[in-house]
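Yeah, one chain of the complex is gone here, protein chain that is, but the others are all in their spots.
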Amino acid sequence: MLYHIKVLVFLKDGVLDTQGKAVLGSLHRMNYTDLKDIRIGKYLQLWVEASDEDTARNRVKAMCSDLLVNNLIEDYTIEVDELS
Amino acid sequence: MLYHIKVLVFLKDGVLDTQGKAVLGSLHRMNYTDLKDIRIGKYLQLWVEASDEDTARNRVKAMCSDLLVNNLIEDYTIEVDELS
Amino acid sequence: MNYKAVGLREEEYQAIKELLGREPNESELRILGVMWSEHCSYKSTRPLLKMFNSEGKYVIQGPGENAGIVDIGDGWAAAFKVESHNHPSAVEPYQGAATGVGGIIRDILAVGAWPTACLDGLFFGKTPRNSTLSLMDGIVSGIGGYGNAVGVPTVGGKTFFDDSYEGNPLVNAMCVGIVSQEKIITSKTAKAGQLAVLIGSRTGRDGIAGAAFASAELAEDTKSSKPQVQIGDPFVEKLLIECCHELLREKLIASMQDMGAAGITSSASEIAAKSGTGIYIYADKVPTRDENMTPWEIALSESQERMLVIIEPENYERVEKCAQKWLLECAPIGEVTDDGRFKIINNGKTVVDLPAEMVGGGCPEIHWPSQKPAYLESIETERAYTLPQDAFRDICLSIISDPNVKDKSWIYEQYDHTVQINTVVGPGNPVSVIRVKENNKFLALTMDCAPWSCWLDPYNGGAESFLKAARPLWACGAEILGMTDCLNYPSPESPENYWILTETVRGLAQTAKDMDCPVVSGNVSLYNESPGKKILPSPLVGLVGLLETMEEFLPSGELEEGDVLFLVGPKKGFLAGSLFQRLLDKSIQGKPAQYTPTAEISFKERALRTAKDKCCSSVRVIGSGGLVTAIAKECVFAQKGASINLKSEHLVPEVLFGEGGPRAIYSVKPDKIAIFEHIWQDFGLLKIGTVQKEKTLEFLGLSSFSLLEITSCWRR
Partner (left out) sequence: MKACVVVFPGSNCDRDVIHSLSTRVKANVSALWYEEHKLPQDTDLVVLPGGFSYGDYLRCGAMAATAPILNAIKGYAEGGGLVLGICNGFQILTEARLLPGALLANKNLKFICRQCAVRAERTDTPFTSNLQTGQVLKMPIAHHEGLYFLPPNDLKQILANKQVVFRYCNNDGTIDDKSNPNGSVDNIAGVINKGGNVLGLMPHPERASEKILGSEDGGLIWDSIASWLKKGGRC
């Protein structure tokens, strides 16, 4: 079965978001003052072959901790769609 | 009202995802051969003050076209959560 | 709160109580715990650092300030310093290395200089394990990621591979800045009544007690013991440089400090202690990023990209306007007083009240027990080596492809080394040269270290560490102005380690002094060890030399067809600790190069004359891998062949692969041989061959290599 898995990676609380800070400043300069805050993270889409959803999810978790996510400064959430 | 808005930015079809390709290669080398493909995009979280959800959504759309997304190479989706 | 929990020793706690005449409160204890850590107080090494001579005719400012400063003529000066970021880089390679670069650049900025060039000293494990590779990758990208964005070129460095650095990588960053002598800023010039202003980023919970962390051995599970990782923002650093220089041009700065280890506490207390004043910090006025930070967290946070600027109160509005222009936070967070106290006041309540002197300078020195290690007795003699004729080829190629010798362009091509358009000789060469636009002179820079020599023979290894960095400068024709160093060692608490530390520093200090080179700045990093593994003694030396014009510069890697190749210096080098020995034997034994002051001084004088007399096309000092490697590198860079014809008595490993001592190869123009021989007579001079058109490097009687073969071994 092919699963489509979305991983949202974001900075842990308290970790300086250098990008977000600069973008917030620019948007404010462009008069988007209704924007109160912005945080910038990563959006990963994975297509994984697995026997069932749980396996797919666990494989992606392993990939996250092995490579995709730096657990010193980042956290993530996973969402799984079944495809075929 | 404060709205929490998630924007997922991803590369358009046909745009080379160099980073995704490199990560795919690394994960394959690490024996994650069940991973068929991976695409890397951006996950933006915005907190916007607005009178209602539609306004919030439209403001974020404007920010996307003014700055956050380059429509030559990127597409995006929006999701809105009401906060308070 | 127990004193042990903040890393203080019993006697230190007693000293605190005595100095204060009372028990410190919790905030005070936390602050003293950080400020009296090894990283901030140099308590183990202060007695050793006294061995360094810091005086000389070019010295404008020696150790003690943010950077050392030397005279480069015409009213201009060069400020420079090297600093370690070893522990943070072991935990989070990219950010650790990046913030290391950011920190040293702010040190240069703090003396009022414009950051002009960086160099980086990297020490990695040698076996290409995945963990080492990703660590290397992260560290190199971090250095580039930061330096490139800030716009300071990284023009050179040193990379050393040995498995003792596996898990204990070293990241030493050096920065050189240019400053007008009249405009040097010091931390001694604050006066009561002036305002302390914080400019830069907001303060968060980053790296709180990071300095204390850097003063301990890495625990098994480094990740759990680490403080919140500091994230570097090179964009803000660039704005900070521009903003501070604008304030300097407008003469608004009375005194300045960068915020490095221990943040506001160290920068504020240092200014007060050095200026002989007091300073009050109002914690509630510090712009914070995180909610509910306690006063001691604010005082100790190591959030990056912040400067403490001391100004006249009436200038505040102008300062604030300038900060706003550069998109920076700006807040008046304190005032300079005349009572000698370092106070932290939060919402009107005094939470810390200590003598300013005591915070930075009060920690008693520790005199660790010292004992000559037993291993030194058993390794004095080495086995005799004969040249294995049939293996000569393989040995040469293995040495040339050893990571210590191999091309480092995969590292330095990730660094912007041409921004600021001053890089005349960039990375890849034994010395890097930058132009000083301000006075049309040139600075020649090197960085080096001899860890294996230090391990085999600490005193002479310390000497060799200096000389490895110095000889290429002399050979290129530069006069050395001053030195900075980073002493990277394992725990000083082992008597053997402490003995080695002492002896290497003694060798280093004596040599620098003999060679007329003042030590103007430096840094110490101890506790570079993890369970079961400690680093080799690694005193990294960074040197700054002056060239009046590029006319006097003798390059490397510029062989000309028809040139005659000469070896100068002792015919034999040393095999102890050499790459040859490390390749052939599992055990490293014997005596490495023995420091001979007269020979080095003689080498220096002759080398400088050789460059001035323009009788050569190229020079290369013999380093790692010995004579064969030096010749091979010359050929690869020049893309020229050479025919080497040595007498059979010279076809021995000591001549071909020996390292250390004042030895160099010169490529002499055929019509200038007489001049050259005159300069080097009575020093040791041997004609070894000629440069040829054919793209082969042949060692007559041994073997021949095509240039292509050597190049492909050497390149990655």
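Worth pointing out:
Going in written order, the chains are labelled A, B and C, and every chain counts its residues from 1.
Keep this in mind: a contact is a pair of C-beta atoms (placed from the backbone, for glycine too) under 8 Å apart; a residue touches a chain by one contact, two chains touch by 3 or more.
Since we're looking at a predicted model, the values are computed, not measured.
The chain not shown here is in contact, across the full complex, with A, B, C. Of the listed residues C:H85, C:R205, C:R435 or C:K534, the one in contact with the hidden chain in the full complex is C:R435. Within the whole complex, the absent chain has one touching residue among C:S44, C:N66, C:Q95 or C:N148, and that is C:N148.
Here the missing chain is touched by one residue of A:S26, A:T55 or A:N70, and it is A:S26. Touching the omitted chain from chain C are residues 141, 144-145, 148-151, 233-236, 238-239, 326-327, 409, 412-421, 423-424, 435, 437, 550.
Chain B meets the missing chain through residues 14-16, 18-19, 22, 66-68, 70, 72-73. In the full complex, the hidden chain is touched by chain A at residues 18-19, 22-23, 26, 29-30, 40.
Criterion: only the chains that are shown with their structure count from here on.
We define each chain's centre as the mean of its Cα atoms; on that basis chain A and chain B are separated by 9 Å.
Centres computed as Cα averages put chain B at a distance of 42 Å from chain C.
Chain A and chain C have Cα centroids lying 38 Å from one another. Within the complex formed with chain A, the residues of chain C that make contact are 91-92, 95, 201, 204-206, 223, 226, 228-229, 231-233, 235-236, 289-290, 303-304, 327. Per the touch definition, chain B reaches chain A in the complex via residues 2, 6, 8-10, 23, 26-27, 30, 32, 34-50, 59, 62-63, 66-68.
Of all residues in chain A, those touching chain C in their complex are 14-16, 18, 21-22, 25, 70-73.
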